[in-house]
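Complex shown without one protein chain; remaining protein chains in place.
Right after this comes chain A.
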Amino acid sequence: MFKKRFLASILSVALILGVLAGCVGKETSKSSGKSSSDEVQISVWLTPQWKGVLNASEDGADYDSFFKHAAERFAAEYKDHKVKVNVEVVASDQRDELINVNLNGGTPPDIFFESVFAMGDYAHRGALVPLNDIVDEDAKADIAQNFWDNVTFGDDIYFYPFSHNPGTLVYNADMLRDAGLEKYIGEENEIKTWTLAEYENILYGLKKDLPKNKYSNAFPMALFALNNQGDTWNLAYLRMFGNKFFDEKGNIIVGDKNGAKAANWLKKIYDDGLTNPGAESVSSNDANAMFQNQQLGVSFTNSILFNNAKADMESGKAPKFDMRLANIPSESGDPLTFTYVTGAAIFDTKDETRIKVSKDFVKFISSDPELVKASKNGVPVRSSVVEEFKGENPLFAAYTANDQFMFNFTGNVPGYNQLRQVLYPELQALYTGEKTADKAVKDYQSKGNKIIEDAKADSVIYSK
């Protein structure tokens, strides 16, 4: 009897210890990032940017190809430690969820490569480390000041600028031709600027004269407001009638009559059937897919999306057609243009070694003469790379010509990520007729300003 009980007790103690050992073992292996052989492991996360190391046409080109290649080279060339770089591509619309969960769990990635606008809040929250010490004079001379301004929060640089992706419209020149709108088609390597009246003519022309047998289920223009994806174009549309969006203090001022006029214009083209139906439940991903399937005459794009779409056409993944760029028009006649500066940021993992290795890796990918050539997949921020590739990509000159019309869509305000979450519900209310244009922009302004006010109070940069 005693023997039996003794055996049972031993068994149950072993079980408990087993469970505990399981938990503890997992914890230690996860928290350190260093293995027994002094190998330093760092993680690099990125959202889909460009495919391939240098070109999307490379064999097996994927979104992580560049970073995997850079990681191999870094591991081979780095002297201070044995390094393993783990690269992971995360979906853009899951970025904040993943980062927040990992930040709160104490396991943020070491490096995140993304558009600066989407990551600025993490600098305000104190989750990123400044990169001033890895930016040298050569880099400062090669990269124009406006890019450094874009990545500087308070006094510190938090992102190492790599490339930028100017946002524009993209149109299907074949569809315009088929609808008898040849005169509005720009040159192949031009970013065509239309007046607002011309743009409306194009939309009405596409609606009326596009041959239905050739383009089934096709619409003139992309309009979407399901979520925050692609909302920069919606922000640009709200500036079409001269609204500046932010005042000097960083408060939203879109609730004025120019903002309402722009919202009214969106509602009008939607009601007139000049856009895809159901904009309130269509995402930018849906719109992009529809454009590639020739179901939309005019859509949104940035330089990376544009290159990827071209590569998809070349590889036969998408139907081939004549695709060209245009600016977002405005009432004044000046085009509206913006850019996403992309670059790497480093999270404060509290592990000095990993932060040091991460900084060295970020400096490596952002300044190695061979690796920075990959920035040609967007538009390079380094003038040396622009110079080298301007013959290969004539659009670089067109993008540069647009610089004078560039606006800063984030206004560098804190709380920008949350600000994005209150815009699309207002646009949905506008498209469904639940709110008038005037009320929608006014409500957005008051909700947005409340968010900015709260975020300023929490920002480590504002409270410095």
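The rule is simple: a residue touches a chain if its C-beta (ideal position, glycine included) is under 8 Å from a C-beta of that chain, and two chains touch if they have at least 3 such contacts; residues count from 1.
Going forward, contacts and distances are computed from a predicted model.
*Asks:* Determine which name in "Citrate lyase acyl carrier protein", "Probable quinol oxidase subunit 3", "Multiple sugar transport system permease protein" or "Cytochrome c-type biogenesis protein" the UniProt entry assigns to the undisplayed chain of the complex.
*Replies:* Per the UniProt record, the undisplayed chain of the complex is "Multiple sugar transport system permease protein".
*Asks:* From the list A:41, A:227, A:400 or A:449, pick the residue that touches the absent chain.
*Replies:* Only one listed residue reaches the unshown chain, and that is A:227.
*Asks:* What residues on chain A make contact with the chain left out of this view?
*Replies:* Where chain A meets the chain not shown: residues 5, 8-9, 12-13, 15-16, 19-20, 96-97, 100-101, 103-104, 125-127, 217, 219, 225-227, 276-282, 286-287, 289-290, 293, 295, 417-418, 421, 424-426, 428-429, 431-432, 434-435, 458, 460.
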